[in-house]
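Report on one structure; see the data block that follows.
Presenting chain A:
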Amino acid sequence: MIAFLVTAGFAFLIYLVLTAGSGTIGLWSQVELIAGGVISLIVAAISRNYFCRMGDYRMANPLRWVILGFYAVIPFFIEMAHANIDVAYRVITGRIRPGIVKLSPGLKTDFGVLLLANSITLTPGTLTVGIDEETNDLYVHMINIGMGAEKKELFEPKDVFSLFQFPEWIRRIAE
Partner candidate 1 sequence: MIADTIIMVCLGIGLLFNALGVLGILRFPDVYTRLHAETKTTTFGTIFISLAVIVYGATRIMQGETAMYLSLSVHTFIALVALAFTNATGAHAIARAAHRSGQVPKPAVVDRLQEVRE
Partner candidate 2 sequence: MKNLVIGATVLILCLGILYVGVGLEFGVPLFTDMDEYFVSHGQEQTGGNNIVTDIVFDFRGFDTLGEATVLFTAVLGAGLVFRKRGEDEEYEYE
Partner candidate 3 sequence: MMQEIILQNLPALLLAVPMLGAFATPLIGRAGGGARNLWTVAVMLATLAIAIVLTAQVLSSGTVVYTFGAGAADLTVPADSGGIPVRIIFTVDAMGAFMTLSASIVGLGVMLYSLSSASRSTGQNGYYALLLLLVVGILGMVCTGDMFNFFVFLEINSLAGAALVAYRVDKGVAVEGGLKYAVLSTLGGLLVLFAIALLYGQYDALNIAVLASRIQFTPLDQIALVMLLVALAMKAGAVPMHFWTPDAYSMAPSAITALLVVASQASLYGVFRVVFTLYGLTLNYVTIGWIIIILGVLSMFVGVTMAIPQKDVKRLMAYHAVSQTGYMLLGVGVGLAVLGNPQLLDSYGVIAMEGGIFHIINHAMYKGLLFLTAGAIFYRTGTRNLNQLGGLGHSMKWTMVFFIIGALAIAGIPPFNGFASKLMIYESVFLFNPLLAIIAMVVSILTLASFVKVFHSIFMGPRLPEYAEVREAPTPMLIGMGLLSLLVVLFGIFPQEVVDILITPAASALIDQGGYIASVLGGA
Partner candidate 4 sequence: MLDTYTLQTGTGFWDPVVWIVVFLVAFLIALAIWLLGEKDYRRGTQQVKPFLSGNVEPEKADVHMRAGNLYWGFTEAMKGYYSRLVPLHTGVLNDYVLWFLGVMALVFVIVGVAA
């Protein structure tokens, strides 16, 4: 039941964003609001078992979404810009030293792992290649491993991220 409501609320929110600017009640017209309600109920009926896995409603807290937005705009974006300049440098010079390393972030929720994996993929010279289904350890392809660093069995997050510690942020968001 909670899953149904959470999914319906989420769907309604998305529908509102999609139809922003359609009328006069706030930004929306009356018919759009009714249609959005109906649609969100249908969507929730179909997809509640997928959107909300068993008994995990942490993400229903709006505060976490605010932090997520902040995370996406400030640290993530800066890292991304940094990453891109780095990749651009390597594209032009062709100076690379790639390898696949193991990273143990210690995250527990699936959503957190997803966020971290996508963050890693989009940021400095790293790309998630594999994941250990039990321990949530990530296997990360790095485009430039520091000299000698490949000897390390397990990479710490601070070896990978230069400016911000993503796992800390994501723990704050998702756990």
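Quick note on selection: all candidates are chains of the complex that A comes from, given by their letters.
Following the convention adopted for this analysis, a residue touches a chain if its C-beta (ideal position, glycine included) is under 8 Å from a C-beta of that chain, and two chains touch if they have at least 3 such contacts; residues count from 1.
Predicted model only: the values in this text are computed from it and were never measured.
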{"item": "Given options 1, 2, 3 or 4, the chain of this complex that touches chain A", "value": "1"}
{"item": "Residues of chain A defined as touching candidate 1 within the complex", "value": "17-22, 27, 80-81, 83-84, 87-88, 90-92, 94, 96-102, 117-118, 121-123, 125, 127-130, 132, 139, 141, 143, 145, 150, 153"}
